[in-house]
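Here the structure is laid out as structure tokens; the discussion comes afterwards.
Every protein chain of the complex appears in place save one, which is left out.
So, chain A:
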Amino acid sequence: MDLSNIENWDTFLLRYPGIILSGSRARGTVKIKNKWYRLRLNCPYFPHLKDFSLEIQQPQKNTLAKISNNDLQTHWTVYDVMENLPILYNDCGFAFSSKEEKPVTTNIYQAIADLYAPERYLLELDDLCTRLRFSKFEENEQHYLQIELPSLKISDHSLPSCFAWEEQLQKYDNISAIVQQFQKYIQDLQPFYENFADIDELCYVVQPRPPVSTKCNWRIFVLRERVYLKLVIADPFASIASMSIQIIGPTQAVEELRRTLSEGLSTWDAELDIHKNLLRIFNLCYFPMPPGSGWLGGEADNASTGPQFCNICYSYQLDEGQIPIVSCDNIKCTMIYHAACLKEWFNTLSDGKDFLSVSFGACPFCKTVSFKRNLIYLFVKYPDARFLKIIINI
């Protein structure tokens, strides 16, 4: 290939910045008449079409559409082929709405090359050059970000699922800005992750099952035998202000704990994290730990610490990840159930009731005491005048 030929390719690459050249072969993504095309072309006598071949990936398929010389005019060059792609193969274009389109001012793949920084994160590009993945961020190895090319749409990420991160990150029109903002979010979310890290390490977390995703904004952990705490943080940027605590357990036990919690929340210590505050509120040295963990409280031989099966479905974990933590109000009855199984059981009873957030019915085992799964909301005045929502199961 002579020098003039290379210069010709340069002109071509400037016109189609999504194309990457390798010898006489080129591949990548181009936009022609509001449609994107993913293609591979071989043009040994550029820009002439002698021995020319072109393959286009079809949308939603893994097959390639090939354009042969029979479809082409004899006087055409590569430029003519590119301009006439919509006519030559009209159903190969990937249509994007104007909202998703990003102005591509520079070669997007050059921008990716500039972002290569192995000491800060791992950067991966898929074979079709349509998906870019950043992972193993420095000091935050579990985080990742996936961007669709060339639209720069966020297809996946590791941030908490309770917030519309995609909308926030979509505001930026270049990859570098998106990645920088993503890393800033990770830093801003440190208090959120630290609060949960303490609970994961120092409590017996029964749900979600480990390894817990960085997207998860809630935990259920053992408070004492047959009683569990469910902690939810609604706004990851304001962990304390947006947290809600639900107590799950037999009515009598929950009523006592509700009073303890209400009193304790009024003296919440803003200097301490959630875990330490909860220990102080419930007057504990430590929360129960999993059996055999070697930690204090880990050897406690009680019903709540060993994995027990639901006495309705006879399984431990449901597909949605639920585990059996609901127990009967009758202290002599040792049976535990999944909330979903119990609700379904109540629905089959003639005297069972299901109204809004309340479900009533007899225990499937002892049948003597009704369950009441009723959620009430308390708004407790906070030391710094904010309000804390507590959801309690009575």
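Basically, contacts are C-beta pairs under 8 Å (C-beta built on N, C-alpha and C of every residue); 3 or more make two chains touch, one makes a residue touch a chain; residues count from 1.
Rule of thumb we're sticking to: contacts and distances are computed from a predicted model.
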**Q.** Missing subunit (named according to UniProt) among the choices "Exosome component 7", "Ribosomal RNA-processing protein 40", "Nitrogen permease regulator 3" or "Ubiquitin-conjugating enzyme E2-22 kDa"
**A.** "Ubiquitin-conjugating enzyme E2-22 kDa"
(Q) Touching the hidden chain in the complete assembly: which of A:29, A:130 or A:311 does that? (A) A:311
Q) So which of A:22, A:74, A:283 or A:348 would be touching the chain we can't see? A) A:348
**Q.** Residues belonging to chain A that touch the chain removed from view
**A.** 311-315, 335, 341, 344-345, 347-348, 350, 364-365, 367
